[in-house]
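Note that one protein chain of the assembly has been removed; the remaining protein chains are unaltered in position.
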Amino acid sequence: METDTYQIKVSGFEGPFGLLLDLIEKRKLHISDVSLADVTEDYLKYMREIGGLKPAQVSSFLVVASTLLLIKSKSLLPSLPLTSDEEGDIKSLEERLRLYELFTRLGGNIKTTFGKQIIFAPEERRQGIVVFLPDEQITRESMMVFVKDVLGSIPKKTFMPGVEVRKVISIEEMIESLSGRIQTSLKMSFRDLHGQAGTSKEEKVVVIVGFLAMLELVRQGLIDAIQESHNGDIIMEKMAGGPVQETGTNEELTTENNEQ
Amino acid sequence: MNNNLETKIEAVLFFKGEPINLKKLEVLLKVSREEIAEAIIALKSSLSNRGVALVENGDEITLGTTPELSSLIEDLQKEELNKELSKASLETLSIILYRGGASRAEIDYIRGVNSSFTLRALSVRGLVEKTLDPKDSRRYIYKPSFEMLSYMGVRSVEELPDYFGVNNEIEVATKNLEEETKKVAGEEAN
Partner (left out) sequence: MNNNLETKIEAVLFFKGEPINLKKLEVLLKVSREEIAEAIIALKSSLSNRGVALVENGDEITLGTTPELSSLIEDLQKEELNKELSKASLETLSIILYRGGASRAEIDYIRGVNSSFTLRALSVRGLVEKTLDPKDSRRYIYKPSFEMLSYMGVRSVEELPDYFGVNNEIEVATKNLEEETKKVAGEEAN
C-alpha cells in the first residue's frame, strides 16, 4: 500500500504541525479537512512509533491526534454528530496549519538572508569617560535584593501550557466516547444506507470497523508513548496511573508544575 | 532649519552609538514628532549611498554600517558571530518579524508547541526583545530587535523579503488569532 512507503524519521519533528505538513506535502495535497482525514492514519502510525519525546512534546502531538480522529471519523461517517466545540477544533486546526505553513515558508527567507549582509553597530569606544558616577540606588542591601530577584525569576524548567494538559488527560476518554458514538451512528447509518446500492455498504463497514480497531491501538500506543517518556511529570503519572480525574485536580497540578 | 535638524539627529545618533527613541529626540531637540519624522526621511535619503545607514525599528532609530560593506567590516570584527538558527528559531523569528511582534500565546498557537525556551534563547542572543503590550498591560509582546534587523541586513522590517506580499495574507490569516489566543493566555502563567 501507498502508506507503507512513507519513511517517517521518528523525532525529526519538534511539533505536530511539522509532521502533518510533511505528510500532506508527501501526498501532494493542500491543507483541507479531506487531506487531513487522508493523513490521519500515517500520523497515528507515527504516534505509535514515537519514543523518547519530552512530555511537553508528547502533549502537543496528542492534542492534534484527537482532532484528527474527529476529522477522520466524520469523513467515514458524515452522519456522526459533532459538538460545536469539536467543529471549532477542526476549523482551528486547519487554520493553524495554514498559518504554520506560511510562517515556515517565511522562515526560509530568514534562513537564506540571515548573516549574509550584516549592518554593524559601532564598536564600543575605548576612550570611555573615566569618571566615577554612582547612583544612590546602589547599596549593599539593594544589590542583594536585585540579585536575588534575578535568580528567583529564572525559569526552572519548561512547562506545559495548562490547556494542553487538560486535553491530553481527556484524550483516552475521548477515544472511548468516540468509539461509542461511531458504533451508534453506524447502526443508524445502516438503516440510512439500506435502500441504496449494496456494493459500497459492506466496504464501508469494513473500513469503519478497521478504524475502530485502530482507535483501540492508538489508545494502547498512546499509553506506551507516555510511559516511555521520562519520568517526573504529571502527565505520565495521570495517564499511567489509571482513570482520569476531574479537571480541577489537573489544573492544580499544572500550576504546581509551573512554579516548581 | 529642517536641514539643521537633520544634522543634529545625525550627530546625536553618532554620539550615542546605540538606538535612540523618537520621543527622546523630540524632548532633546525641542521639536515636534512631525518635524522629527520629516528630518529622518531627509537623513535617510542623505545616507542612501554612504558607508553609514539609518536603521528604523518601531519607535527607535540607530546608525550602522551599510549592509553592502558587510564583509569588509566583518573582517574587523573581533567577537565571534553566530549565524546559526535552528528550525524552531526560524519559525519563531518569522512570526515575530513578519507580524511585527507577537505574544508568546500567539507564537505557541501558530507553532503548535511551547516556545518559551526558544524565546528565551533568542532573547539571550539579543535577536528579540520582550516588551509590555501597549494594548494589554497584562501580557508581553516579543519584537524584533535592531540586532535581528542588522543580521538580516535590512534598514527596517519593510525591507524583509516578501514583506509586502505576505503582509495582507498574514493580516487575514491572523484575524482570529488574537481571539483564540486570548482564551489560552488567561490560563497561562506567563
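Read from first to last, the chains carry the letters A and B; within each, the first residue is number 1.
In this section, a residue touches a chain if its C-beta (ideal position, glycine included) is under 8 Å from a C-beta of that chain, and two chains touch if they have at least 3 such contacts.
A quick note: this is a predicted structure, and the numbers were derived from the prediction, not measured.
Visitor: Tell me which of A:F17, A:F61 or A:F120 is the one touching the absent chain.
Guide: With A:F17, A:F61 or A:F120 as choices, the missing chain is touched by A:F120.
Visitor: Over the whole complex, note the residues of chain A touching the chain we left out.
Guide: Spelled out for chain A, the touching residues are 12, 14, 120, 122-135, 137-144, 146-151, 153-155.
Visitor: If you put the missing chain back, which residues of chain B would it touch?
Guide: 3, 6-18, 28-29, 46, 49-52, 63, 65-66, 69, 72-73, 75-76, 78-80, 84, 86-89, 117-118, 120-121, 123-126, 129-130, 145, 147
What we mean here is this: only the chains that are shown with their structure count from here on.
Visitor: Between chain A and chain B, what is the gap in Å from one C-alpha centre to the other?
Guide: 30
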